[in-house]
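Here you go, one structure.
Only one protein chain is missing from this complex, and each of the others stays in its spot.
What follows is subunit A.
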Amino acid sequence: MYARANYFFMPYINILTGSGGLAVEYINRGVVWAFLLFVIIYTIFSAILLYHWRRFSMRAHAFGVAEMVYLTGSVVLFAGAIMTLLATMV
């Protein structure tokens, strides 16, 4: 399990710490940092959005469904982005 996690995250850690290189010159630390920044901004906005839904929903069923759809969609899209990023690092 640890080895698998290590395999998954090592390329990012290498880039961020500068200890590892990438196979291509286009993708440098800047791209990964920019992606991480985007993840942080996206997470903040999502948290605000979900806070609104919880606070103002008045227990409406629609918000429960919306929450599920939104989170599932976000996870799928992030999975696609991370896999693409990983693919470029091989």
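Please note the rule applied: a residue touches a chain if its C-beta (ideal position, glycine included) is under 8 Å from a C-beta of that chain, and two chains touch if they have at least 3 such contacts; residues count from 1.
What we mean here is this: contacts and distances are computed from a predicted model.
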- Could you tell me which of "YdbS-like PH domain-containing protein", "HEAT repeat protein", "Spermidine/putrescine transport system permease protein" or "ABC transporter ATP-binding protein" is the UniProt name of the chain missing from the displayed complex? "YdbS-like PH domain-containing protein"
- Item | In subunit A, positions touching the absent partner | 23-24, 26-27, 31, 35, 38, 42, 45-46, 48-49, 52-53, 56, 58, 60, 62-63, 66, 70, 73-74, 77-78, 80-81, 84-85, 87-88
